[in-house]
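Note that one protein chain of the assembly has been removed; the remaining protein chains are unaltered in position.
Going in written order, the chains are labelled A, B, C, D and E, and every chain counts its residues from 1.
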Amino acid sequence: MVLLTRKVEFSAAHYYYLDAWTPEENLRVFGKCANRNGHGHNYTLEVTVEGKVDPVSGFVVDLKALRDTMEREVVQVYDHRHLNLEVPEFRSMLPTTENIAIAIWRRLEAKIDGAKLHRVRVYEMPDLFADYYGEA
Amino acid sequence: MVLLTRKVEFSAAHYYYLDAWTPEENLRVFGKCANRNGHGHNYTLEVTVEGKVDPVSGFVVDLKALRDTMEREVVQVYDHRHLNLEVPEFRSMLPTTENIAIAIWRRLEAKIDGAKLHRVRVYEMPDLFADYYGEA
Amino acid sequence: MVLLTRKVEFSAAHYYYLDAWTPEENLRVFGKCANRNGHGHNYTLEVTVEGKVDPVSGFVVDLKALRDTMEREVVQVYDHRHLNLEVPEFRSMLPTTENIAIAIWRRLEAKIDGAKLHRVRVYEMPDLFADYYGEA
Amino acid sequence: MVLLTRKVEFSAAHYYYLDAWTPEENLRVFGKCANRNGHGHNYTLEVTVEGKVDPVSGFVVDLKALRDTMEREVVQVYDHRHLNLEVPEFRSMLPTTENIAIAIWRRLEAKIDGAKLHRVRVYEMPDLFADYYGEA
Amino acid sequence: MVLLTRKVEFSAAHYYYLDAWTPEENLRVFGKCANRNGHGHNYTLEVTVEGKVDPVSGFVVDLKALRDTMEREVVQVYDHRHLNLEVPEFRSMLPTTENIAIAIWRRLEAKIDGAKLHRVRVYEMPDLFADYYGEA
Partner (left out) sequence: MVLLTRKVEFSAAHYYYLDAWTPEENLRVFGKCANRNGHGHNYTLEVTVEGKVDPVSGFVVDLKALRDTMEREVVQVYDHRHLNLEVPEFRSMLPTTENIAIAIWRRLEAKIDGAKLHRVRVYEMPDLFADYYGEA
């Protein structure tokens, strides 16, 4: 088994604010991120798939298909968007790095042909990232 | 003369949209950036100052003072903000990478003690940056 | 379960020298690192914690608390220090990348609130790093 | 147990083309990589070994020996070479990132003294890499 | 005046060999690069243009047009190619980093609309790059 990882970037706005909480509580927990005008990041997404190397092509997965899937299922939906306002899954959960990793896993899991999704890593900043390996 | 450069990062939201233009014109010129919900970036700011090296301290500029100035004049105003909605200079000009570099120059120029501001470089993404050297 | 990783940097001096060995033996095993005047590095520390995502806040761990813990337990003790001369744990073991990773694990393990310490990674240089996952 | 990782780079040419396939089929599957004049990359190789930290030296592995082994077994054979034309293992399999990782594992596995080879990671580009952990 | 820089990458093969020289002379001057099977690199190209910031759009140059020009004039010609064998300008000069920078300048100079080409920077490796500012 070999793991293959591709990286892409997308730029998006977000904020952390819970209507069920007071402004003070939001500020205490979320700090500067509670600003409802939003701020933003250059996110980096690493998608890792796991599989056998095809003895003829030498590939674990069709690279072009993987890139197209990542582009269609994630980048076109997230890039240059306000995550809270425009991406459906973040109506019911805050777009934290952790939740973005889980959401991208759910978007991709059934769409990888010929290999198994192994890990989704999301960098919000070069010094902060989350890894998700699925439910089990 | 020696040039000294310090780098800091800030995260902000922005969009490119001109009310004087039709939505179609905004979309044609600004593409995905015309989305008025905003998107965002991890900006990197490099500030370069020029001066003589103090023969005793070995410094062109007091590093702590330079960092404090960059923090107070730029980071506290731009970081975790929506540039179009919250930063005064971007009410009358779009927060493009070029304009952000000029705006930061204006914020810093008179505030550097003991050295001359030489260049402001702003990265919007790792593959796109603007340099401004002042008016002359 | 989601893994969350934060990165910080610290700068320190160190050397590798064992008094129980002859100078020749130290030089043979440790090469340039045996110079007792010391040399130094910009270390990068990555701390990974593992936990459930809080369904309300969307966080695995309070990020500010994690950063404060890393700052208080590690950076304030190691940064701008000579590891051999000033950090207690390196009186009885050499500050190799491996031992620094273990020492940081021991400093942090009991101090992470609400999540489990999963991995400590220490880069001594961009091309050399050690990972420690704890005793078991 | 601690994991220690060293990184090295090598530059090489390669192409993906199977004589058993028609030119059209090669182009469809391998795209621009099917150009038989070859193209090339700056590869980055990360070798991770696993072992106990020696209580005296503080090392998992003799770093100089590890670097020499990587240099002798991999860099001298791959660097500034055309992988398809000059490296024996790529006569019978295409030099994809996946296959390069497996080939390097086989070259190194028996040659690491005093520690266990844990992972071989090969970056073909900063946004594409393969990981191999051996057969089992 | 503001300078704006965009970065792109391309992967290509090349070698350094002069037919007018003996094999020994080629080896002495070009070392491992003299291998006529070729080797390759992930090149990074930075194109810097200089101009006035448009007071309405906030742009020095139409970014999409700049990217399209770089893609059409350089990337489509150089990427996944063997520079010596497939790119016309390298029939009469060796594809050294210096010559690649000059060649890209010549390809781009007349094609930048509304701004002036200021600098072409080419990285052959992260630790080696050439800058060209044109003839004068």
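The rule we apply is simple: a contact is a pair of C-beta atoms (placed from the backbone, for glycine too) under 8 Å apart; a residue touches a chain by one contact, two chains touch by 3 or more.
As the structure is a computational prediction, the values presented were derived from the model and not from experiment.
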item	value
Left-out chain, listing which of the shown chains it touches	B, C, E
Absent-chain contact - pick from B:Leu4, B:Leu18, B:Val75 or B:Met125	B:Leu4
Hidden partner chain, residues of chain E it touches	16, 18, 20, 29, 31, 93-99, 101-102, 126-133
Interface with the unshown chain - residue positions in chain C	9, 11-14, 32-33, 35, 37-42, 79-82, 85-86, 125-126
Residues from chain B at the interface with the omitted partner, ascending	1-8, 48, 53, 55-60, 62-64
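Keep in mind that, in the parts below, only the chains that are shown with their structure count from here on.
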item	value
Separation of mean Cα positions, chain C and chain B [Å, integer]	34
Interface hub residues of chain C, defined as touching at least two other chains	none
Pairs of chains in contact (touch as defined earlier), listed by label	A-B, A-C, A-D, B-E, C-D, D-E
